[in-house]
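Working notes for the structure below.
Apart from one protein chain that is not included, each protein chain of the complex appears where it belongs.
Residue numbering begins at 1 within each chain, and the chains themselves are lettered A, B and C in the order written.
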Amino acid sequence: MRMRKARALPRAKVVPEAPPVWRPAVGPDLVPALLVFAATGLLVVGMMLASPSFGSFDQLTAILVTAIFLVVASFGQGLVILLGGIDLSLGVVIGIGGMMVAGLTRGSNDALMSAIPLTLLSCAGIGLINGIGVGLAKLPPFITTLSSGITFFGVALGITAGSSQQPVAPALQTFMNSGWLGLPYPILFTVAFVAAAWLFQNRSAEGRKLYAIGSSPGAARVLGLPVAALTIAAYAISGLCAGLTGILLAGYAASATLDMGSALLMPSIAAVVIGGARVTGGSGPYLGTFAGALFLSTLSTVITALSFSQGLRDIVQGGIILIALLLQSGRLNLRHHRWRWAHHQQGGGLT
Amino acid sequence: MDVAAPPLLAFRSVCKRYGATTALDDVSFELQPAEVCGLLGENGAGKSTLVKVLSGVVAPDTGTIRIDGKPFLPRVIADARARRVSTAFQELSLVPALSVAVNLFLPRPAINRFGLVSTRRIEADAEQVLQQHGVTDISPSALVGDLPLGMRQKVEIVRAFSHRPAVLLLDEPTAALSDRQWLFSLIARALRDRTSILYISHKLDEIRALCSRCVILRNGRKVLDSEVAALSDDAIFSSMAGRSVGEVFVRASTEIRRGAKPVLEVTHLKGSGIDDIGFSVAPGEIVGVAGLEGQGQSRLFKALVGLSPLQTGAIAIEGVTVAIRSPRAARRLGVILVPEERKSEGLFTGLTTMANISLPVINQASRLHLVNQASERRLVETVTPAVKLPERYLRLSISALSGGNQQKAILARALLAGAKCLLLFDPTRGVDVGAKQHIYAMMRGFVRGGGAILFYSTELDELVGLCDRCLVLYRGAIAGELARAELSQDVILALASGHSGGRTRRANPRAHA
Amino acid sequence: MTAASQLAQVRSVAAGGSAAAFVLLCIMTGIYAVHEPSALSAFGISNLLNNTVVLALAASGLTLVVLCGELDLSGPGVMAIGNVVVATTSTGSLGATGNLAAVLAIGAAVGGLNGFLVAYLGLQSLAVSLGSLIVCQGVALLILPAPGGEVTDTIVQAVSGDIRAIPAPALIMAVTAGLWLLLKHSRLGVALYAVGADEPSARLSGLNTRTTKLSAFVMSGIVYAIAGFVLSAEIGSGDPRVSDSFLLFMYAAVAIGGTSLGGGRGGVLGTLVGACILSVLQKMLFALGVADFYTNIFNGVIMILAIFFGQLSAWLARARHRGQG
Partner (left out) sequence: MKIDCGSRLSTGLIPAALVAALVIGGIAEVSARDRYKVFLNMSYSGNTWQAAAANGIKALAATPPYDKTVEFKTVISGTDVQHQISDLQSMIASGANAIILYPLSPTALNRVIKQGCDKGVVIFTYDSTVTEPCAHNVSNITARYGANTAQWMVNQMGGKGELIFNHGVAGTTVTKTYDEQAYGVFKKYPGIKIVGDFYGNWNDATSQEEVAKILAAHPNVDGIWTVDGTYGSLQAVLNNRPGRLVVIAGQSNNGYRLMLADPAMQAKGLKGISSSAGPAVGGYAFKLMMEVVTGKKKLTRSNIEYPLPWVEAADVKVCQGDSFVGGCNSFPAGKVAPLFIDTALNGELLPELGLAAVQEGKATPGARIEPLPDVHYADNLPGINCSNCEPTEDWLKPNRVAPIAVP
């Protein structure tokens, strides 16, 4: 009886133990992503002010088209980082993907329908091996993927001598270099890819489980989530995405070399981290990763537009990354500073 | 009240806000020399914040603190220590990768003339400190991470006492501690050294045994500050909860369905840390497990869901012998563990409460593998009433919830996962009084529906109050089994400490060898 | 009680992982020596050490940051700046010592910046150090836009020659090991492990986790700078890009040496062994006649095996202990 009485008490009297007075329209984990989108916008606006020739519709499209590689690659990297891992074989797998699709199509469209699945499957297979190393053999992801990258680079080098001797299927080149209703296919592809990636990472049951495993591997084990299987799957998807990146890159450049993916490895990690994910896993929505990829692509364009020496370009690029990090973490936004910092500022306020 | 003596610690109008939440709202109280003052309140009432403010972990927004009449503004732990304020934290502040000795002397372990930390010397010092505090069963060279939780708590407490503080803060010191008398004697000795102690606990009997006075916080505000003796239990509970609370244990009738096949039956279980354990749990039955720290209870619970390897023995679920090699297999059979380490093994801190609960059945709430939030919510709301988890918490990150509500969410998840047999390992640890009641109610409801519960608790009164039967573990084996009629804290304690009670069977003579 | 202390010992050895790595190093050196008789000659050993010392130093610096639970990519950047500064100024008025001091100051500054952003502003170390890596590479390119410059013979001789018949790189590595042992047993060393293993507990234990992390970054910056200085002596010139390829090998050396990339476990001794393994691995493969692209394949496979071996021996040590206890 008494219990029932207690339950009948009006809600307002119950202690609110959690904060949300300020209830934003977006989840708090989306804030970094939005800030990075904003930073991207700032970059574009800043450049438009500085140089009037910058920022035309054509140029923005060009940025988006070339962002496709990083967008695709960073999704796989993001999934792996979500589990607290890392995929350092990504650059090599991109190269292998490109080489395979070139080698299998041999410059004709006929083999494309079998070449693409075969390429993707092989690249996913490399990811699978990474996943088995991390998920079942419990080897550290860093060293597992680094080693498998080196190993498969060697294998591919042995098979191909380092460069594709065949041109890529023309259909793939057409796809990467033309459009529909004025919109380049790569942009349409990016939109579809981002939607699918977002649905998978943030709306699907499997995505939810990946967050759970990344957030607390111990609890995931106790609860009986398929930790090993999902870990393997995440690495396999990372391999798949790298392979897809390789195919797109080969289509774009009309040819492939084994080392063409190495320039994407660091940016793929940076995109995920700048988007707000923690490398320890379990955090960061996909849109953050996408924002990070877009930001880095735009940044590289802006840097190109500045006619500096490479040294100065690097300094500006590194500096802007640091500023973006400060912005993303809210350190430059004085209204929302976190308590850890506030503590030190206000510690002396006791009088 | 003793007006003449100046207070040792004066806490004046202290406020602390975290963002939009007010954790401490104009709290004032005093601590006299050589007094034990109880600090009570539900989780989230502000006790932990108060402890953190006093120990220098967080700075208050406004208000003053004085010790011996001088302003006290600790900015880091070291500042507080310098003013002889020392704390035994609830969440235990020991570094698992370091030895007991190093932990005892952090942050400034003794160094030799070369400026190096001398392992031999600090281990000798640590040995001495531990002995001075009546601890003989912990090696100073052991890594804290290798110790069971109860021993870690002992080290934490010894560390707080070893600083010879003027003000000692003990935050839930008995949460994992089985030997309360040891702590009480330390407290008595400290009082003789004129130490003032702020004692935070959910356990009313401890407050009554130790404290002359108690302060009750609710909602960040002080709601009561009075002599303990003058207060009835009911008055204390209702001050804490802001409403009256039902009787602690209501378990009038038993729900055991005799004749039905036992939900869980284990025979001759042997594995690391457990030695020939056999018992069965019938539908509708709550079987308690008692034991001092480290007697195999943790291994037993883990072995039942495949987390700890078994050498021999059989497990049967509803009469069918099964092999449980992983928690996943256990879950399919309806055996669900609510684990000991809530933070690392129970919670997915990155997820919302809703996602935490729905996780095991998330595929049921999905179409084409995409989560349908409405059906997820419907699923979750089938179990939240059973644990009385208010629905407004569902959207919040689970890390924003109090311990009690976190535990409710974990229990809700276990229910939703289709539990037939719940393995509850100390489910009420660090849970406030109100939430405890809800957990008890949920347990009763669960067995009423034909479920079975294996229930370990460090709090003997819970075992006595709730269980139909109680197994007492000693050195990895069942030292005795007590029927409901025989249950009392004294008998359990006697068995648990290796004294076989006269009327109980010796389940396994080899256990004492 | 002895059981507990045994356990502690087993744990510390196993967790260090350096024992397993050391055994592996001995095996590999053995294979190498059998196939290449000149391996154990003074010339062979001196060459090997000269090849190892830069990676060993750089990875040691990284170990300090990794131990306290953070990641650092800025090492090659600091090394690049160190290298080009030495190459452009060592023949000038600064002199060898002044040069070293300048380089150390740069390393400390970069480490300090990383440390401040990570420890005091709570930014993610991986991202921060990626930014500072790029900035450092830019600075190096500004100072020396293309390979060139000259390192004075004083420095070359001091760092890569022999000192009383002992190769200087051996001395450098020995001193590194010695300094590490001192650090490990100092209060700061204990704090490093504590912060890396469990930062909240370390804070509640009264450790200043921020200054600990800052110190780790500053120390590592200084060690990277030394690595850059030694690199300059090894190659006798400046090259703004020469250190770029060190990054992944630094991590490999740390991981093979048994340091957990999650922090709190491992140490510089293991890292030194790890760096030696990577050098000897290359020599061993050459001596075994592995050439061409097979080298890559073997490199990758053996790195995995090295880690696996370490984990297996740690696991066995624990299992054996459990069996006894």
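Criterion: contacts are C-beta pairs under 8 Å (C-beta built on N, C-alpha and C of every residue); 3 or more make two chains touch, one makes a residue touch a chain.
If you're wondering where the values come from, they're calculated on a predicted model, not measured in any experiment.
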Chains on display which the left-out chain touches in the complete complex: A, C
Selected from C:P167, C:G189, C:G206 or C:P240 as touching the chain missing from the view: C:P240
Touch with the omitted chain, as defined above, among C:G30, C:G98 or C:P145: C:P145
Residues in subunit C touching the chain absent from view: 36, 38, 43-44, 47-48, 50-51, 54-55, 140-141, 145-148, 150, 234-242, 244-246, 249, 279, 282-283, 286-287, 291-293, 295-296
Hidden partner interface residues of subunit A, rising order: 51, 53-54, 56, 58-63, 65-66, 95, 102, 107, 153, 156-157, 160-167, 177-178, 249, 252-255, 257-260, 263, 301, 304-305, 307, 309-311, 313
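The rule is short, and it goes like this: only the chains that are shown with their structure count from here on.
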Contact graph of the chains (line, ring, star, complete, other): complete
Which of B-C and A-B has more C-beta pairs touching across its chains: A-B
Centre-to-centre distance between subunit C and subunit A (centres being mean Cα positions), rounded to whole Å: 29
Separation of mean Cα positions, subunit C and subunit B [Å, integer]: 43
Per-residue multi-chain contacts in subunit B, two or more chains: none
Residues of subunit C engaged with two or more neighbouring chains: none
Subunit C residues touching subunit A - in the complex, by the definition given at the top: 71, 117, 120-124, 126-128, 130-143, 145, 248, 251-252, 255-256, 260-261, 292-301, 303-304, 307-308, 311
Contacting residues of subunit A [partner subunit B, same complex]: 2-3, 5-7, 9, 11, 13-22, 199, 203-206, 208-209, 211-212, 214-216, 218-226, 282-283, 339, 343-344, 346-351
Touching residues on subunit B, where the partner in the complex is subunit A: 18-21, 42-45, 58-65, 71, 73, 75, 218-219, 241-247, 305, 307, 326-331, 337, 339, 341, 344-351, 355, 359-360, 362-363, 365-366, 369-371, 388, 390, 392-393, 396, 400-402, 405, 413, 417, 437, 441
